[in-house]
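Of the protein chains in this complex, all but one are displayed in their positions.
What follows is chain A.
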Amino acid sequence: MAGPSRLAAITRRISSSPYQSHSHPKIVTWPAQTRPYTQYLSRPLQIYRSTSTDPYLNLSIEHHLLQRSHPDSTILFLYTNRPSVVIGRNQNPWLEVNLHLLRQGLPPSAPLDQQQTPSADTHGGGAHIKIKTIPVSLVRRRSGGGTVFHDAGNTNWSVICPPAVFDRDRHAEMVVRALRRLGVDGVRVNGRHDIVMDVDAAVGRGYGGEEEGKQTFKVSGSAYKLTRTRSLHHGTCLLRSENLGRVSGLLRSPAEGFIKARGVESVRSPIRNVGVGGEEFADAVIGEFRRMYGGEGAGDRVVVCEEEALMMEDVVKGLRELTSPDWIFGQTPQFTFSTHPTEDDPRERPRIEHSLPYGLQAHFTVRHGDIQSAAVSGLEYQDSVDEASQNEILSKALVNQHIHHIKDWRTTLKQASPSPVDVDDAGEWLNHIFGIQTPGVKGDRSLAETTIEMIAQTKVAQYLSQNSD
């Protein structure tokens, strides 16, 4: 079914894509079965625009460009993702993300605009209920930094260059110049290498850092990856996102008060759109990039589409890594979870919901997703037993469990306990804290399973599974 004819049809559709605008002298089209975008990898100046909205694929194309391009080349890569929460390489998803809200998805507030996201047609063949919400992907990128939100109203820019000419502000400044050229006022690079926008307090809304009647909003966040021979600086740019009001909720975890993590914590900033269109923005950034590195018209503008990217073995390899729960959850630096203040984490804890059994105390140390040590006490055992020894046996049984493979804490606690124990309230609370859906009609599913399921429904995953043996 997915033979060459389907591919040819897709390629034809792509070749009439709006990205190949008439205003640029060198337009690259992709006839079927020719060499893909990789033929440009040795050119000194390269400009790519992805037509895919898959966040895992776009990051894998970017990684492929980072690893396989000529070490002296300078590359601009632009892409727009469907709704996603993207955490930094060394971050903790349980701490950074509200996994419940993420799974609920976004309400299709603007159905016409959202038609462009593949998620809409991914579910088109399935049950009608699924069209009600737009899924949000959870992604861990390879670069450092904090958590950001992407959607169709956000365009990502990425510059790959030799390390000798790299600095943390150089390309953020490039994007600032592009924005100014588009008539966006008040934008600048701040001390955190992000692009912010100063707005008159009377005009701006929300709670920004107020300075002399100005409020400051973040419009673009930066992150970097440095390899032996190359440097990568990529950033978001909020253009016309319709989900700004939902970002703060998505990036606020119920576990925040209970987890102390090694690695990198995000810095919260008030955000706002700059109010320009995606293609307008892409054209302006390309213009500034050419001005910096080669003058008008330098560097072909190359369109990268999903199907040709997926023909590259390295891209597929990177994609498999990025979509695996072992990367998304298992890469998490060590953290401790404790219901009560400890010597290591003496913060006062948020008020625990009344449904939690009185006296319950739980403490886990989790390394790369594995429970290394556990101490649970205060559960109500149904028989009259020696609680201390029961607690010890139960806690020991939790060690070595992968936290993202736990399907339901009620079952996990019950199975860990040597004697009958009332675990419903404690289990439900732990499910809530660790982002596990309280099991419904579909049965128990762990975070790893939910993630795999979500990814399996995407166009890219379906294309891959249809084209593999």
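Here is the rule we use: contacts are C-beta pairs under 8 Å (C-beta built on N, C-alpha and C of every residue); 3 or more make two chains touch, one makes a residue touch a chain; residues count from 1.
As a convention for this text, contacts and distances are computed from a predicted model.
S.K.: One chain of this complex is not shown here; going by its UniProt record, which of these names is it: "DNA-directed RNA polymerase subunit", "Protein OSCP1 isoform X1", "Glycine cleavage system H protein" or "Ubiquinone biosynthesis monooxygenase COQ6, mitochondrial"?
M.R.: Listed in its UniProt record, the absent chain's protein name reads "Glycine cleavage system H protein".
S.K.: Which residue among A:226, A:298 or A:397 touches the omitted chain?
M.R.: Residue touching the chain left out of view: A:226.
S.K.: Just one of A:103, A:142, A:218 or A:272 touches the chain that is missing; which is it?
M.R.: Among A:103, A:142, A:218 or A:272, only A:142 touches the chain that is not shown.
S.K.: Just name the one of A:104, A:133 or A:334 that touches the chain not displayed here.
M.R.: Considering all chains, including the one not shown, the answer is A:334.
S.K.: Could you pull out which residues of chain A are in touch with the chain that's been left out?
M.R.: Residues touching the hidden chain, for chain A, are 88-90, 142-146, 163-164, 166-170, 192-193, 222-231, 262-264, 333-334.
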